[in-house]
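Only a single protein chain was left out; the remaining protein chains are all shown in position.
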Amino acid sequence: MIGYLVRRLAQLIPVLFVVSVVLFLLLRLLPGDPTTEILGQEASAADRAALRADLGLDTPLWRQFLDWIGGVLTGDLGRSWLTDEPVAGVIVDRLPATVELGLIALLLAVLIGIPAGVLAAVRRRTATDSALTGLGVLALSTPHFYLAALLILVFAIWLRVVPPSGYVPFTEDPAGNLVRMVLPAITVGSTVVAVVLRQTRGSLLAALGEDYIRTAEATGLRRRRIVTVYALRNALVPVVTVTALQIGALMSATVVTETIFTLPGMGTLIVNGIFSRDLPVVQGAVLVVVTFVLLVNLVTDLVYAWLDPRITY
Amino acid sequence: MPLLSVEHLTVTFNPDSRPVPAVTGVDLHVDAGETLAVVGESGSGKTVTALSVLGLTPRPPACRTTGTIRLGDTDLTSLDARGWRSVRGRRVAMVFQDPSTALNPLLTLGTQIADAIRAHEPVGRAAARERALAALELARLPQPGTRLEQYPHQLSGGMRQRAAIALALAAGPQLLIADEPTTALDVAVQAEILDMLDTLRRDLGMGLILITHDLGTVATHADRVAVMYAGRVVETGPTGQVLGDPRMPYTRALLAATPRLDAPARQRLVAIGGHPPDLAVAAPGCAFAPRCPVALDVCRDERPALRPHAPDQLAACHHPEAPLPGPVAAEHDPTSAGEPTGEPVAEFDEVVLHYPVRRGLLRRVVDRVRAVDGVSLRLWPGRTLALVGESGSGKTSLTRTLLRLERPTGGTVSYSGIDVTRPDREQLRRLQREVQVVFQNPYASLDPRMTVAQILAEPLRVHRLDASRTELVRLLEQVGLDAAALDRHPAAFSGGQRQRIAIARALGPRPRLIVCDEAVSALDVSIQAQVLNLLADLQREHDLSYLFITHDLAVVRSVAHDIAVMRHGRIVEHGPAERIYGSPTHEYTRLLLEMAPGHPTQAPSGRTAAWSR
Amino acid sequence: MATETTTTRDARRPVLTRLLRDRRARFALPVLATVAVAAVASPLLGDRSAATDTDRLLTGPSARHLLGTDELGRDVLARIVDGAAVTLAVATVAVGLALVLGTLLGLVAGYRGGWIDALLMRTVDGLLAFPLLVLALTVVAALGPGLRNALIAIAVVATPRFARVVRGEVLSLRTREWVSAAHIVGVPTPALLRRHLLPHLAGTLGVFAALQASTAIIAEASLSFLGLGVQPPQPSWGAMVAAGTDHLDASWSLSVFPGLAILLTIAAFNLLADALRDAFDAHRPDLTPGR
Partner (left out) sequence: AVSLAACGSDSGTAGGKGRGGTLTVGFDNEPTTLDPALSSAISSDRNVLNLFYDTLLRQDRDGSFVPALADRWTEDGRTVTFTLREGVTFHDGTPFDAEAAAFNLRRVIDPATRSTKAAALKNVGSVDVVDARTLRLTLKASDPLLLIHLAHEPGMMASPTAVKAGDYGRKPVGTGPFVFDAWRSKVQLTGKRNPTYWRRATDGSALPRLEQVVFRFVTDTKVLRAEVTTGGVQLVRTLPPEEFNQLAGDKQITMTDTGVRRSYYVALNVTRAPFNDPKVRAAFAMAIDREGVGKAAAGGQYDLAPSFATAKDWFYDPSITPPALDPAGAKTALGGTPVPITVVARRRAPDPTIAELLQSQLTAAGFAPKVEVLEAQTQLDRMRKQDFDAALLVIDIPRLDPSLSFDPYFSSRGSNNWSGLADSTLDRLLDTAAASEDRAVRKQAYVEVQKRIVDENYWVFLHQPKSPLIHSAKLSGIVLDVDGQWRLDEAALAS
């Protein structure tokens, strides 16, 4: 087990290397001069050149890459070009909002998606099933930006039950925080809930068709126990996979959602970083996100072993 | 009063759209302490009959079940869901066909068995575990205490089947239905399980319905037998009587098609032509008529009813006395018996094959499986070498080295003097042409997206041989199919026909050696006989050599010139077939022969006198 | 050749008939057909969608403008019809590109194995760990906004997904006995891949492509929403919703209709994928071992 963990962690190295190279090169392709954003549009050419030298932008690309990677390896993500803050600090500031958003979305997925999926599977081919799967498709098919706009319109502007924007750290004001996170979390969570619902329904139906379910029925077990213990547990393995895959997708959702709700999270950090050409911030933030996603994959594999005794590492 | 009586049971799938009458008008009864065997080819309705006794056929509208099923004085057909629950497990229990899928992989045996008990009795956890332990002991699972905490995947196939039986026995049923409880298992394990079921039935006074397609098993373990064909019972009666003096031509044909250990070596089997009818296509008359060698016009027009012929023996036939034509016994090819001659076609010399066991994503080798561990063997022209041995003994692995699908870890494999691991261009072409293969699974060995013509033409094109339609038709005719097959896809053929197509494909490049890896194991006996006969004919015609892998010793008897017994990656005994059967020297070989179902030495007295002669 | 085409059609017919009997497909196919017709026909309708009219801004639905006008007085219906082309391009060109590339990579990685597989898969793992939108966003930002670059970005994002799926399938397919049989008689590898593996990927790829199409449409819409997708004056549904949300209470219809168009199309692709999966699965007994 420990050996497995070590091996899996070791494997992250080549993947992360690929990620760093791709990320770095891709960002250097961005047109536009970062010094414009920093110095303002009326700065002189000389000032801008000096700043470029300051930022190390006049050295060859490979050097810049090595400098960055070297820094990353020693735990230094560099400083923001725009605000000169340490990137690591910025990321630490921004993580809570995104993590919270993701956690609430996952919580919704588990608390709503799984029971709804079970209900749909058990009531297969009834109106309940149609309604639930229909809602699932609807949620899956609604772009986040659209949903967010509608939610703001209805709940913040018409009904005024929640504030339309703003962020308060949970640690400072839990109630205020939650009230403001409701709409973003619903937005982000909608897809995850739908995906989990559909997967739960599908794999539960598949599990219910397995031979061992027939065996359980032949021993006279109650339907309830058969569904919740015998079938659901087997069905959960693919649900876990799919949910884990959603972590990556969640990050995409937060990009849009944070932008609309103006939440200070990783999504806005990355997008604004790209738009303002604050490359050290983007590099650091994406690297953190990617590492996180990869670690989630690893944890997922460990969860399999917990769910499925056939898997040992 | 019988323990179970089934009357006019009819089960129809999709009754509203495209009805498939899987079971039609079946009557059965079982007494306490009695074993009823239900036999029949695949798809004849055995499992569906069993499921309806447990009320486990799909719910309407997917399926309609009519008729009456009485258990003691309970009319099962009138039960509601709650009523069924109290019957299942408690009064009737079932052991399903495939032990590898019948147990929940994510729950321990203890949990599953205790659940089965607690479903019927208000006992506490601890008590349920005690009872579960007792059930495991009853099923003679070694070390039952530790098993409670184990998961199914931690058990071998045989142990899994015992666990499944323990699960079925846990709540003390009056009637046990065992659906092909041993098909998936090795001969040795098969025998143990069947013996155990026998004892349990006797000791617990249960009724036992034993579903099987193996007449050998029937002979040695059943009191009475019901033969099913196309969803109907076509003959039923005491085992000795039905097997000894079958009245229905189907039963007789089945017997003639079954390879027997006690028959002369390399005896030609009598195959049943054609294949079972499609249930979805309603036809009047006897369902067996199209395949029946003695069918009359009346057979095609009018369905025969089950009529008594001897005391307790009923058969559904218009003329049960008609003699079956043809010599029952004929040597395949008497001349080729005896010692091999000439140069060997292929030779394994101290072949070793180790599979690395890789773990994790880095796929590092953590261990090795010694699948083949120093095997030396020779294949002779025009002869069949049968390779037998329990599952996992390395049979397939050995052939993979010859087929260039694996590189041997050590030793050499040569074909006609060519080192198979290092052929030059020319030699490689020869290998590709002259060594062919027929795999076990007729469904997986043909590309389902290609037409038969494409399948047959492919090897020919590769080797720039004549791939004209006439040539393809010729190949098909060799295996008893006609030109009509060319433009169809494998899905349009039965298992036996697919296996013929696979053989035709193998014959295309005019090979000298064909590897048959369990080539007939997946087939029903009737079809199996067709294929075995075909292989023998082709061998004689083309002077082919076969490397024939099987675990069925009766089959071996009908095809092999030479036998090699493999165990744990090694050959423990090999030589001409006659010698091995006559005087096996190795312990393991003797064990295999003894355990094989239908062996006369096993027959309990009074049951199967007719069969053992 | 003639026989080959007739027989492949033959082999697929059951899938098609099953599909046509599926309720979900019966919803999805007409919707997608409408999108396709709109996309193809829109150039024939001239540049109605580009005609601005500053005297008729943000009017609601009326006889003259069935779905109202937008913030520049353009006809919303005409713009939705025009926008269909973008959506269709995303669903076909971008996904098609990814399908071809991903399938190639997946085939090679899965069949060849070894270091090629390791290299490709590490890269795929890396790319897949990127949040889809962030990667697409960066690619578009780097290449410059516009339809072509959005298509490239979406293809880049989707390719590793296809590669991963195809590789998985190939790994399982290549152990099939018919593949071994072909190998034993010496069928050359390219032919083996083309004739024996590729056709079997059709079902999986069809389902996956339909799913990816829905993902791709959302991605394009999101890019357009962020302003990086299709550039004006070419209308894109995502950009229209974006513009509409700025005028949400002045003109509810402005974002609602293009939003509905996106929603319906994506739903159609999702449902089509579901229906396809079932149709192929029902067809599958031929492929799976049985007695």
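Per-chain numbering from 1; labels A, B and C assigned in written order.
Convention: contacts are C-beta pairs under 8 Å (C-beta built on N, C-alpha and C of every residue); 3 or more make two chains touch, one makes a residue touch a chain.
Since the structure is predicted, the reported quantities are computational estimates derived from the model, not experimental observations.
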Visible chains that the absent chain touches, using the contact criterion stated earlier: A, C
From C:34, C:180 or C:231, residue that would touch the chain that is not displayed: C:231
Residue of A:15, A:51 or A:95 in touch with the missing chain, whole complex considered: A:51
Option touching the unshown chain, where A:125, A:160 or A:224 are the choices: A:160
Residues of subunit C (touch criterion as defined above) contacting the omitted chain: 50-52, 54-55, 57, 71-73, 141, 144-145, 227, 231-233, 243, 245-250
Sites on subunit A contacted by the missing partner chain, in the whole complex: 31-34, 36-44, 47, 50-51, 82-85, 90, 93-94, 149, 152, 156-157, 160, 163-167, 259-262, 264, 268-269, 272, 275-277
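Operating definition for what follows: only the chains that are shown with their structure count from here on.
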Identity of the chain that, by mean CA position, is farthest from subunit B: A
Where subunit A and subunit B are represented by their mean Cα positions, the distance between them in whole Å: 51
Separation of subunit A from subunit C, taking each centre as the mean of its C-alpha atoms, in whole Å: 22
Between subunit B and subunit C, centroid-to-centroid distance (C-alpha), Å: 46
Touching two or more other chains - residue numbers and ranges from subunit C: none
Numbers and ranges of subunit B residues touching at least 2 other chains: none
Interfacial residue positions of subunit A with respect to subunit B in the complex: 4, 7-8, 10-11, 210-212, 214-223, 225, 229-230, 233-234, 307-310, 313
Contact footprint of subunit A on subunit B as seen in their complex: 54, 56, 81, 85-90, 93-94, 96, 98, 101-107, 112, 115-116, 119-120, 151, 153, 164, 167-168, 170-171, 359-362, 364
Complex interface listing, subunit C residues touching subunit B: 3-4, 7-8, 10-11, 176-178, 180-188, 195-196, 199-200, 286-291
